[in-house]
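Only a single protein chain was left out; the remaining protein chains are all shown in position.
By written order: A, B and C. Residues from 1 in each chain.
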Amino acid sequence: MAATGVAAKLPHAKKLELYYWMKLTRTLEERLVNLHRQNKLVGGLFRSLGQEADAVGSAFAIQPTDVLSSLTRNLGSLLIKGATPVEVIRQHMATADSPTRGRDLGLHFADIDRGFIGHISPLGDMVAVMAGVTLSFKLRGEARVGLVYLGDGATSTGAFHEGINFAAVQRCPLVVIVENNGYAYSTPIAKQSAATQFSDKAAGYGVAGDRADGNDVLAVYDVTKRAVDRARSGEGVTLIELVTYRRRGHAEHDNQSYVPDGEVERWATENDPIDRYVRVLIDREKVERAEIDAIDARALAEVDAATDAALASPQPAGADALSDVYANPSRVAAHWYRNK
Amino acid sequence: MAATGVAAKLPHAKKLELYYWMKLTRTLEERLVNLHRQNKLVGGLFRSLGQEADAVGSAFAIQPTDVLSSLTRNLGSLLIKGATPVEVIRQHMATADSPTRGRDLGLHFADIDRGFIGHISPLGDMVAVMAGVTLSFKLRGEARVGLVYLGDGATSTGAFHEGINFAAVQRCPLVVIVENNGYAYSTPIAKQSAATQFSDKAAGYGVAGDRADGNDVLAVYDVTKRAVDRARSGEGVTLIELVTYRRRGHAEHDNQSYVPDGEVERWATENDPIDRYVRVLIDREKVERAEIDAIDARALAEVDAATDAALASPQPAGADALSDVYANPSRVAAHWYRNK
Amino acid sequence: MTEITYLDAIREALTEEMERDPNVFCLGEDVGVFGGAFKVTEGLQARFGVNRVIDTPISEIAIIGAAAGAAHMGMRPVAEMQFADFIACGYDLLTNYVATSRYRTGLACPMVVRGPSGGYVRGGPFHSQNPEAAFIHTPGLKIVCPSTAEDAKGLLKSAIRDDDCVLYFEHKYLYRRIKGVMPAGDHLTPIGKARTARAGTDVSIITYGATVWRALEAADELAKANVSVEVIDLRTLSPLDDEAINATVKKTNRVVIVHEDTRTGGIAGEITARINEQCWEWLDAPVLRVTAHDVPLPNAPSLEDFVLPQTADIVAAAQRLLTY
Partner (left out) sequence: MTEITYLDAIREALTEEMERDPNVFCLGEDVGVFGGAFKVTEGLQARFGVNRVIDTPISEIAIIGAAAGAAHMGMRPVAEMQFADFIACGYDLLTNYVATSRYRTGLACPMVVRGPSGGYVRGGPFHSQNPEAAFIHTPGLKIVCPSTAEDAKGLLKSAIRDDDCVLYFEHKYLYRRIKGVMPAGDHLTPIGKARTARAGTDVSIITYGATVWRALEAADELAKANVSVEVIDLRTLSPLDDEAINATVKKTNRVVIVHEDTRTGGIAGEITARINEQCWEWLDAPVLRVTAHDVPLPNAPSLEDFVLPQTADIVAAAQRLLTY
């Protein structure tokens, strides 16, 4: 695990922070799994197990004023951008006080002030939207950068293609991260693309291409930081492929019957991003086990507190569904038979 | 002008045929220009002036049983596939006996038996459709090949991206030709793509990429033939960039105000595909000027005859508009106020 | 006779048609090894091979375009949208290419685009849509929406044999909740013919898809008050069965149109206009609509329940009609 380039220069506290975010991600997701099993969530649950380094290392490389658009497996990125565990749990429980007031699912939520825009389901669309977010940075001469995530599968969408090409031509300050986790639902990458690697797509758009081990949080930070710096200095788009692995099914209900025997176990035992990073911290950064335990405890305490708060949250009232389709009119009328 | 590779082995008669198709294309288009000025056409007129070699050299490389999908500037390709000058004129005049019975414009017409499917307006769509045409060849084990054309501008569409990627993954026997003619309407290629060249897009799809001088008919034949042979032998998709130049405006009404001074003239005088090929025929193939004149006369006679036939064609009756939306019901009812 | 689910009925239709005609093949995301997100195509790849059940990239444009191209060449593709919501990505291909191909150039597009549609399942705004309205508006496309297991099978078989493109919107709420005994033999439900789900004389409820079952519940409810309700299950939305619509209007003179889709621009407007044009004199009361509210479909159960039409709403509308 190379801490080369910029990652090597990260202060010690920052290196611990990287661990904290990965651990918080995993702890929070494990809590969501429990709540899911208890039937307390609304809708499916999508994990980023084994991909925490990819989400965390990349989001760690941007500034608070930068904007990212997360995908299904970027809980870690959202947390770094200021989304809180209680928001995430409420969102999964579709409570009245959730970020979308119970209207949308999972990580589909946004806060421009904190700099994140959750995705929508149709894959690839956010690449086009982030082309516009970063176009606005360019037009206004702001030194801000955008970061958008998509899966290996989403590279097959027209929206990805049009979005990255638009951003490339306009030299928007956009970093596009393809999270190659081996599968799109059940579809292996060989049935998604005939390219040798996803970073090969960069040349076709005339943008910089890069590729890194997505389970090495420092390498992820490193490759992203370089791209972010390029974007900020006006050098335009970079397409980064992060190679990782989706250890759970597409969502919790998916039994991964299509995965070759032993593949998941191999990644779990040999290539868990948190385990790997703990070894780096202990072996190279000389962090004490107790310090790591303290971070673990902190993450758990935060998730516990968030759970308590979320469990106390109310469900939305039905008629709340009628507001805010438009700014004006701000409310749709209920059908007459509901006002009886 | 290199007649290397397979083109060098073309029999003499075939080499003259190449000239005939280019000349027929130009003569027919010039006739359409006249008819357009006389207000005899319905809708705009799109020329392939200066791009005849690209259309002809490529379509010449496929077999009668192969299928191509032409674009705006592929009149030559359609002629080779058996579309007749009278059909083309009728189609532009929207006559009752035109291939689309007056329903669609210009080169938007098709005949599966002769192996051509004209494009529709939304750019890029035909790449997806041709992925399906060639998928059927693969599924049925037929040794047939598909050829689809798109402009530099159309490479920016989602349909192109999804279509070529699908064909690449499925290893469909499809040849995709990007006609880089410098402009998409008024938009120069630099505002369409940041890639150095369009053939750079091949790697991103894991397909073979190639590039040729689109105004050298033998080079076009050569590069296409290689791709067609690869496709036929099961090696999948090739993306070919043909470099050419659009000497007229997007359509005849476009005054090309956006084109730098002298650019059109330079291409016209230095790089006309027909002039260049005449020189090859005379200098290298030792063709007599009289033989060339005879071909010119033949093309003109054919266009004259076609014009006469087309001018005698009737306009469709209004109510003809109501048939064949579906196979069943085969006719839509006219609104009551039309049956009064 | 054993009952099978609506979902199994779809698979049975696919299986029979693939057996019958070697030109029939399936394509879509995860339809092969995995058998589809809802397991509709489960086992088909094992049975018919990878060339007849094709896993595609995530490319709705290409899936629809490729189906059209293959259809031109005489194949009979059945394309799956993993959720019907994503048909939006192929809107241009469907409306501009597929729908116009025969009309413009004589090229046939005998293909089916199928996918799970509809709500009542806490799917949120992108996994619950009823995409029919935009396509009803498109000449050249046909649309069917089965509400029973029998029709799920019979309409899919007819759709596959139709010489034009048929959008087949199966309702995910019904997948495992509804069962039926399949008629023996080559069971084909004709496209373009509605079904009387319940005969009655006082009020007509015209609907399709999942809300057929809510309409039947409402009819039961109303029967307790001696109101005789006729429930018409449209089955095909394009082309509409004007004959069946006119017949029920002339019979009951009072109509509620029910759909799960949002109200404005939904098909109820079209049906109301046709009733106006074709049998206005027979109406004893205005045509009423019971539909979703005009908002994106929210996720929380309380919100979804509020937005979507419920049985009580249909009862209320029928009762109102009886006051005229």
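In this text, a contact is a pair of C-beta atoms (placed from the backbone, for glycine too) under 8 Å apart; a residue touches a chain by one contact, two chains touch by 3 or more.
Every value quoted in this text rests on a predicted model; they were computed, and no experiment measured them.
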Quiz item: So which of C:267, C:300 or C:315 would be touching the chain we can't see?
Solution: C:267
Exercise. Have a look at B:83, B:154, B:239 or B:303 and name the one touching the chain we're not showing.
Key: B:154
Quiz item: Which residue among C:85, C:202 or C:304 touches the omitted chain?
Solution: C:85
Quiz prompt | Candidate in contact with the missing chain, chosen from B:186, B:233 or B:330 | solution = B:186
Quiz prompt | Residue touching the undisplayed chain, where the options are A:13, A:290, A:312 or A:327 | solution = A:327
Quiz item: What chain B residues would touch the chain not displayed?
Solution: 42-43, 94-96, 100, 102-105, 108, 120-124, 153-154, 156-159, 184-187, 191-193, 257-258, 315-322, 325, 332, 334-335, 337-338, 340
Self-check item: Missing-partner contacts on chain A, residue numbers
Solution: 99-100, 103-104, 108-110, 112, 117-118, 120-122, 125, 127-137, 139, 158-159, 162-163, 165-166, 169-170, 324-329, 332
Self-check item: Residues in chain C touching the chain absent from view
Solution: 85-86, 88-89, 91-92, 95-96, 99-100, 103-104, 125-126, 133-134, 136-140, 238, 240, 261-262, 264-274, 276-277, 280, 285-289, 294-296
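Simple rule for what comes next: only the chains that are shown with their structure count from here on.
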Self-check item: Distance between the centres, which are taken as Cα means, of chain C and chain A, whole angstrom
Solution: 36
Exercise. Measure off the straight-line distance from the CA centroid of chain B to the CA centroid of chain C, and report it in whole Å.
Key: 40
Practice problem: List the centre-to-centre spacing of chain A and chain B in whole Å, with centres computed as mean CA coordinates. | Solution: 45
Self-check item: Of all residues in chain C, the ones touching two or more other chains
Solution: 56-57, 59, 61-62
Exercise. Would you mind listing the residues of chain A that make contact with two or more other chains?
Key: 156-159, 191-193
